[in-house]
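One protein chain omitted, others in place.
The first chain written gets the first letter, and so on, giving A and B; residue counts start at 1 in each chain.
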Amino acid sequence: MMGINNSMSLGGHFTYLVTVFLMIAGLFIVIARGNLIKKLVGLGIFQTSVYLLYIAPGKLVGGTAPILNDAFQVYSNPLPHVLILTAIVVGVATLALGLALTVRIREAYDSIEEDEILERDALADRA
Amino acid sequence: MNLYQHLPALQVVIPLMAAPLTVLLRRRSLAFGVVMIATWVALAISVLLWLQVNQSGTISYAIGNWPPPWGIEYRVDRLSSFMLVLVSGFAAVVLPYSRASIEAEVPPQQHYLFYTMFALCLTGLLGISITGDAFNIFVFLEISSLSTYVLIALGQDRRALVASYQYLIMARSGPPSSSSVLVCCT
Partner (left out) sequence: MKNDLILRVMAKLLIPFILLFALYVQFHGDFGPGGGFQAGVILAAAVIFYALIYGHADARKVVPEPLVESMMAIGVLIFAGVGVAGLIFGGNFLDYFVLDQNPVLGQHRGIFWVEVGVATTVSGVMLKIFYIFARRGQVDE
C-alpha cells in the first residue's frame, strides 16, 4: 500500500532549506563584499550552514541526549556532534587567524577594503 | 615495547611532539635542532615503513586499539608509503637549507615560530597520507592548512599578508562545501 510519504512535504525538509539559504547567503557575502572583516563574517555564516547540514539529521524523533539511562530507549546520534565540534574549533582558529591577518594588513596598507589594497599594490608596482 | 610495530603511529607523532617542544625551547639553535632531528627521524621511519610494506603487504594499525569501524585506522599500503617517503624526504632536504633564508627574512624573535609551523605542516601532510579514516583526513588537512597560512604570512613583503588572507578564504570555502556535496550524493 502506498502510504503518504510525509518527508516529501516542505515542512519535512525545513532544516535543509535553512541550510541552503545560509550557505548561499554566506557565499554571496564572501564574494560580493570587499571589506575584509565582512568576508570573514560571510565565511562564518557559510561554515554554520555546513555544521547544520551534518548535525540536523543526527537528532532522531523522540531521541534524548546520548547518555545511557535505563529509562530511555531512543538516543540521538552523538557521532555528528563529535565531528562537528572538531570542525567548529577549527573554524574558530581560522577566524582568529583571519582577524590577526586583517589587523596586520591594516597596519601595512592603512585600509581594509579589498579594492583599495589592490590599488595600492598596483601603485607600488608601477613605482 | 616493540617500536617496529608502532611505526605508523610514530610517523605522525614525532613531528607532532616536536612542535610544542620547539615552542617551549625558545632559543633559535635549539628550535632548529629539535625540528631537524624530528624531520630526519620521520624520514627514517617512512623508509622503514616502505621496506616493511614491500616485504609483507599492507599494514593496518588501529589507534587506541579500537578495531576499524569504531576507531581510527592508519593504513599503509604501497601508494601511501611512497607518498610518505616523498613528503618526509622533501622536508628533510629543505629544512637545513631553510635556516639561512629564515635568518635573512624573518625577525629573530619569530624564528622558533617558523620551525614550529614547519613541524606542524609536516605532521599534517604525513597524516593525510597515512590515515585510513575520512574524518581524520579532514583533521590533518586543517592542521596543514592552518600552518601553511602562517608560513605564507611570514614572508617579507606586505603582499604576503594579503596572499595568506586570500588563501584562507579560498581554502576555507572549499572543504565544507565539497564534503557536503559528497554527503548529498550518498
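In this text, a contact is a pair of C-beta atoms (placed from the backbone, for glycine too) under 8 Å apart; a residue touches a chain by one contact, two chains touch by 3 or more.
In this text, all values refer to a predicted model and were calculated from it rather than measured experimentally.
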Contact residue for the chain not shown (choose from B:Ala9, B:Leu151 or B:Ala171):
B:Ala9
Among listed residues B:Tyr61, B:Phe82, B:Phe135 or B:Tyr167, the absent chain is touched only by B:Tyr61
Tell me which stretches of chain B touch the chain missing from the display.
1, 6, 9-10, 13, 16-17, 19-21, 23-24, 61-65
Can you list, in ascending order, the chain A residues touching the missing chain?
67, 85, 89, 93, 96, 99-100, 103
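By our rule, only the chains that are shown with their structure count from here on.
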Centre-of-Cα separation between chain B and chain A, whole angstrom:
26
Given the complex with chain A, which residues does chain B contribute to the contact?
135, 138-139, 142, 146, 149-150, 153, 158-159, 161-162, 164-165, 168-169, 172-173, 176-177, 179-180, 183
Sites on chain A touched by chain B in the complex
23, 27, 30, 36, 39, 43, 46-47, 50, 53-54, 83, 86-87, 90, 93-94, 97-98, 101-102, 104-105, 108-109, 117, 121
